[in-house]
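Please see the structure below; I have some questions.
Every protein chain except one is present and positioned as in the full complex.
To keep things simple, chains are lettered A and B as they appear, and every chain counts its residues starting from 1.
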Amino acid sequence: MKKLTTAMALALLAGPVLAEDKIVIEFAYPYSHLFDVTYEKILPKFYEAHPNIEVKMRATYESYEDGTNTILREAVAGTLPDVTMQGLNRQAILVEKGIAKSLEPFIAEEADFAKDGYHKAMLDLGTFDGDVHGLPFSISLPVGYYNMETMAKAGYTTENLPTTWEDVIQACVDLKEAGVDNPVFWGWNITGNWFLQALMWSQDKPTVMGTDFTLDEPEGLTALNTMHDIFRGCDMQNLEWKAALASFAAGDVGMMFWSTSAVGAVERSMGDFTLVTNEFPGLTNNGPMGLPAGGNSAMLVSTSEDPAELDAAWKWLKFITSGEGAADVARTTGYMPPNQAANEIILADFYAENPTKATAVRQLPLLREWQAYPGDNGLAATQVIYDALEGIVTGEFDDMEELQQELSEEVQDLLPTGS
Amino acid sequence: MPGSRAYLWFIGPALILMFLILLLPIGIAGALSVTDYSLGNTSANFVGAENYERIFTRTTYEKMFGATFRYVFVVVPLTVFLGLGAALLIHSLTRFGDLYKTIYFLPVMAALIAMAIVWEFAFHPTIGIINATLERGCGTWLEAWNWYAAGCERTFPLWLTDRDYAIWTVAFIGVWQGFGFNMVLYLAGLTSIPRSLYDAAGMDGAQSGWDRFRLVTWPMLGPTTVFVVTISFIRSFQVFDTVEAFYPQGGGPSKSVYVMMFAIYEKAIQQNLMGIGAAITVVFLGFVMFLTILQRWLVERRTHYV
Partner (left out) sequence: MSDLTRSTDRSYAPTDGLVLRFSTREAMKHAVLILGAMVVLLPFYVMVSYSLKAPAEIMQQTGGFLGSQEPFRDDFCIKLGNAVEDCMVNPIVYNYTTAFEKAPLVRYLLNGVIVTVSIFLIQVIVALPCAYALAKLKFWGREAVFGLVLFCLLIPVHAIALPLYIMLAKLGLTNSYAALIIPWTISVFGIFLMRQFFMTVPDDLIDAARMDGMSEYSIVWNVMLPTAIPALMAFGIFSVVAHWNDYFWPRIVITGNRDLFTPPLGLREFKGDADGDNFGPMMATACIIVTPLIVAFLLAQRRFIEGITLSGMK
């Protein structure tokens, strides 16, 4: 950590003096507690490859929401950084408002971009109107966390972990009989709609098509009913995420469905039990047909006209999303690198040693977009969905058909009228 | 009179700053409240009173008013009452008064952002210190109390995430944080009551502690009470930090803690909907102003000590 601070200090002190021979780019990212170590590992490698570029780290964002709001404010103030890391579902706003730049001109200059390991599904996450605007940096998928000692009380082993939601509800019943008060925590509250999209993608159905909110279709009802059955069938407590992680770490909760990105945090804080992660259950025995990707993505928001500076920003952006740079994401966090080459070649041994982190990699073929709700009211729409899902957990809503109708109308009302 | 225009130099800087820093932004908010401006957009459309209409018709905003009033009308009386009680007790002590004073003032000084995290752990439904302590009472006579027995059966309340408890839990933390402030104000009021008044009251036959309190202390604390109540009202209407720390998204279970300040923040800053955020601001100011004037009027009619 000393190194980073020194590097930062150097960048600050020496920046103006060396400005003539060094290109300085500014960079901002969220969650310093998670990602500081990642960039600390990447920076020396980057400086070795590009000695004439200096990366100046800005204050970190407190969360993805903070990141987006900060960029919007900075856009008004004219103090944007060159490269910013944004939550995958937050990219759309910056593209809509014309703040994020298209990366196509830079990609066109690269001779063997595909060979660097960027494959289509990953690039799709940052593609808007056919142009790539963001390159994913860290990717997460929903997985199941199991406390094997608790599961064993009801006769579950790694061989017969639940594969469908019906199995999960059955497991709840079994665990309750075995004296486990809180068998499950299901992460409905991750940014309000990630798990709803997970249930929609599980049926291979996008949640947003153009400006159309698809919850009013049969798949939507299935998704809501599944949630309702899990919450009621498992008698799930309405826990805030911090409380949920603490409960799981204390061995209070047997099964937790959450993002793979928390593997590190759980392993660090859990009690004396065996943690196993397993594939996210599906609606049928074949498992989910798709799952939304979480995580963040690098976007170019530089307002500079200087080609040399833009090129330097691109070099940094590319470095952290490919090859060794990307591999460090997996080595230092619970996330996966967005890069096929990094996952399959550089990290093969790593996943063999860290089986809890390998589950998400096995699910990679299911990777789908984490959809944003279009228009100025996009974030307000997310909030409406969040409130509705919370209502299912707290027991405020019990009639899913009625909820489906109300929710789809209210959300549709917030989206731009379809063209 | 020398320097008869000196007042211009005295109030000038303050007036200019007040205008630029406080009134101008409020004016901007007023102007934005009739538009659909969203941060980062180049233009905005005039939408008339649409934003205001929404505030008074949507159920979300009904919940907002409900949460705000519940909070204010729990926190204000309790902080005032506890502040007064603590001040009276401490004032009458012969020793250790300074120690209690410091302890009770601690919550006022602590960064709420850090304390919120601590409270969150303390209120954890199963392993938090509060429910863990309650659980120890299971199997004893306490189970005769239905509420307690139900808690032992399943779990004690999810204080912060149960929609029946959340607002009261947050209000409790508000009281915890705020009453020390009022205590200090009351202590100051108490030290300034002349002793001769108690002597006089004693001669008039006021013997019990209650008589002395009723005849001397309470009337003499009138002006302090006016000040304390006004400040407490303003502070609790502006409650934000705890709500944002506990419920960064959504304003609590079923929006039961969706107080006005949080609504402004959510709309204007989180969701970039400046128009509606500004409209809530204007409504907020109107409300607080109305209540302050009402409260001043009531107090001034009732006591003659102001």
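Here are some notes:
The definition used in the following text is that a residue touches a chain if its C-beta (ideal position, glycine included) is under 8 Å from a C-beta of that chain, and two chains touch if they have at least 3 such contacts.
Everything numeric in this text was worked out from a predicted model, so none of it was measured.
Among A:24, A:221 or A:250, the one in contact with the hidden chain is A:250.
The set of chain A residues touching the chain not shown comprises 1-2, 5, 8, 12, 26, 28, 31-34, 36-37, 40-41, 57-60, 62-63, 66, 70, 73-74, 76-79, 81, 187, 190, 241-242, 245-246, 249-251, 258-259, 261-262, 264-266, 268-271, 331-334. Those residues of chain B that touch the chain absent from the view are 2-3, 6-7, 9-11, 13-15, 17-18, 20-26, 28-29, 39, 86, 88-94, 96, 98, 100-115, 117-119, 121-122, 124, 127-129, 132, 176, 180, 184-185, 187-192, 195, 198-199, 209, 212-213, 216-217, 223-224, 227, 234, 237-238, 240-241, 261, 264-265, 268-269, 274, 277, 281, 284-285, 288-289, 292.
Here is the rule we go by: only the chains that are shown with their structure count from here on.
Interface of chain B with chain A (complex): residues 36, 38-41, 60, 120-121, 124-127, 154-155, 158, 160-163, 246-250, 253-255, 266-267, 269-273.
Chain A contributes residues 63, 65, 69, 72-73, 75-76, 93, 97, 99, 181-182, 189, 191-192, 237-240, 242-243, 246-247, 250, 252, 376-377, 379-380, 383, 386-387, 390-391, 394, 396 to its touches with chain B in the complex.
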